[in-house]
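Shown here: the complex without one of its protein chains, the others still in place.
Moving on, here comes chain A:
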Amino acid sequence: MALGRLALGTVGASRRVSLQRGLLFLCALVLLLLSEAVEPLGASGSPGGAGDSSGGSHGLQKGCEADVTKSKHPTNRTKKPFPVLSFDYEHVKTPFEISLWVLLASLMKLGFHLIPRLSSIVPESCLLIVVGLLVGGLIKVVGETPPVLDSQVFFLFLLPPIILDAGYFLPIRPFSENLGTILMFAVVGTLWNSFFMGGLLYGVCQIKGTDLNTVNLLACLLFGSIISAVDPVAVLAVFEEIHINELLHILVFGESLLNDAVTVVLYHLFEEYAGVGSVSILDVFLGVVCFLVVALGGVLVGAFYGILAAFTSRFTSHTRVIEPLFVFVYSYMAYLSAEVFHLSGIMALIACGAVMRPYVEANISHKSHTTIKYFLKMWSSVSETLIFIFLGVSTVAGNHSWNWTFVTVTIILCLVSRVLGVVGLTYVINKFRIVKLTTKDQFIVAYGGLRGAIAFSLGYLLDKSHFPMRDMFLTAIITVIFFTVFVQGMTIRPLVDLLAVKKKQETKRSINEEIHTQFLDHLLTGIEDICGHYGHHHWKDKLNRFNKKYVKKCLIAGERSKEPQLIAFYHKMEMKQAIELVESGGGVKLPSAVPSTVSMQNIQPKKPPSDRAIPQISKGREEEIRKILRNNLQKTRQRLRSYNRHTLVADPYEDGWNDLLFKRQKLMEIEKKMSKMSNYLTVPAAAPDSPTLSRARLASATYVLQKIVYPQAYSSKPTSDDLPTIKVDLASPQSPDSVNLVNEFQKAATQNDPDDDGGLVMKVPFADKDQGEQDNKKEQQRLMRCLSDPGPGGDEEEDEPFLP
């Protein structure tokens, strides 16, 4: 290892990378061997020298040992030397192994991204399955039985984080606009798939050539229902990387989420009656009723917990730290509660996340919001990785019963039924849609119907005594999963490019679009009212008004309940821009989309000249005067700055006043950008305790202040009246303003309370020395919102939940 480190220091970059990779894989291998080593150790329960010498962390000690068994016989106690170091693996066995697996999964994920070309060709899910296969193989070679993906673990621990992540960040607008289509695909499509496959498989089984006669109709139908459901985990894993347009994404993904209800009902129905051998009409009818109960019940349970969570978050203003916990626990409770009654847990989770999100986000702090986002992404990522790895391991571990006919027929039928189902349904759906689904869209929807671990787990849950052909089923399920994930998963990306399917728009939402979207909503509602028929927009508007009037008042704390959506959006954009500004902090690239030199003064209407109190001088002369003043001021300040050093707040982050010049240049750029980008930072201060302001938390005001407020040489633009730019100007000590400024900063420095208090609002007085017209200033309120610790790497749009 030490050699490696030495080598790293001396060789070139590429060698370094490959060495790092090598070390990483070495680590992984070590962990693998460890995991196998501990199993026999754990199994036998006795300390021994069988452990790896590389597993130093165990603290294997061949010296003094306390025999575990010996301590169980207190009557036979003889005096032994006091055990300095002992080995007791049993009592940490389970968490230890879990941690090892999680660590392995995460290291694998890390490793894939170090290999540059691989991750662009092969989707991650495939690689993880391969790793799982390898690990399973390794374990088998060592002689142990590899663990199989336990359905209990899967459904209770691995699946919920992924679904919660999807539900919390579900883009509501496209989802609700396409809800009819999604439901059609989910319900009718899945039903069609199940019956088509089950029926045809039964027909195939009856053929004399194969020895599948034992498989009765109900078992076939059960198998059909298990295998026909599109899997959200697999869809997410693959679609995340191909970035297709929003519509297709939400169609396939929404379908995979909503078909859970159908799958649950069909599964239980057929499982119940497969043993009996027949299903009556009453049972079918009850099945339909059950479906409605399962689906709606799941949604209601989820919505109930969601409202509870929203209500709780209203009161968390004093305990910000545990806010994320409420979100997670309430959602998990929703899932478990639904599972208690055999309702659809997935739909409960989705409903909970979607219902609570707007209210919770209005109540919680910015940091909690970031925490929730990143925890959800982290958990779902780890879960997904573990699921795929375990799929691979289970493949190696399981007993397989391979039947060529069954498997091949299954795969072919899967594809055929999916295509037929999609085409048929689209034909019907397009009659009701304005934006019709084209053939390309249909192809992607059909091709994107991947199967995954849910099918496997459901198959695994089957009782062997009732279903002797369970192993054959499992083999077929695994084969189908492999086929869809590998073949379809790998080829979908080039196909998307080949067919030139519309990709996701990367544009940011602009304030104009937001204004006009709202305007359009109101306009269309108005037209509908004039027409006199209650359409889509009318009901949406009614729901919004109900929401605003009653629900928001209950669930959102304080002032924010009254904040209209446009203003909330606007403040969000402001914050984003401010954060970007701070983070880019003098970087060359302008964070905003369009570099331009247009500023506020260009759009303000000109004042009629009669308002001027001072005699009018020609513009050229004015410019000259300004220049002169500016230069003089600059010289003065340059001279004076060296005396100002001690009145400035000390900057702990930058040593060496040698780079003062460089920094000054950077800050001039910032200042220029700020005045240019002041399109958003123009809102005059809202009420001091307005919740929007209190949301901007100041952890360390000085950190941010250093970056922005620095000795300015001069204000970069001559200002005109009522120009609400943000100019921060640290005047020379002679001006009376400077004292105030300095005091303010010191106040800020000392006001670094724990950030549970309200945000600090800095009102920076504007010391303007070179204005021609002093008397036409209107509002001089300069508001600077200092934001610190904005969370890791710039906010992604919450409307894009599917990006990693």
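Please note the rule applied: a contact is a pair of C-beta atoms (placed from the backbone, for glycine too) under 8 Å apart; a residue touches a chain by one contact, two chains touch by 3 or more; residues count from 1.
Rule of thumb we're sticking to: contacts and distances are computed from a predicted model.
K.L.:
Given the options "Calcineurin B homologous protein 3", "Transcription initiation factor tfiid", "Myc-type, basic helix-loop-helix (BHLH) domain" or "DNA primase large subunit", which would UniProt use as the protein name of the unshown chain?
P.N.:
Cross-referencing UniProt, the chain left out corresponds to "Calcineurin B homologous protein 3".
K.L.:
Return the single residue from A:I172, A:V435 or A:I628 that touches the missing chain.
P.N.:
A:V435
K.L.:
Please pick, from A:V423, A:L566 or A:M668, the residue that touches the omitted chain in the full complex.
P.N.:
Result: among the candidates, A:L566 touches the missing chain.
K.L.:
For a quick check of understanding: of A:N216, A:S317, A:S401 or A:Q518, which residue touches the chain that isn't displayed?
P.N.:
A:Q518
K.L.:
Touching the missing chain, which residues of chain A?
P.N.:
Touching the chain left out of view, chain A contributes residues 434-436, 438, 505, 507, 509-513, 515-520, 522-538, 541, 545, 562-564, 566-567, 570, 592, 594, 596-606, 619, 679-680, 682-684, 686, 717-718, 724.
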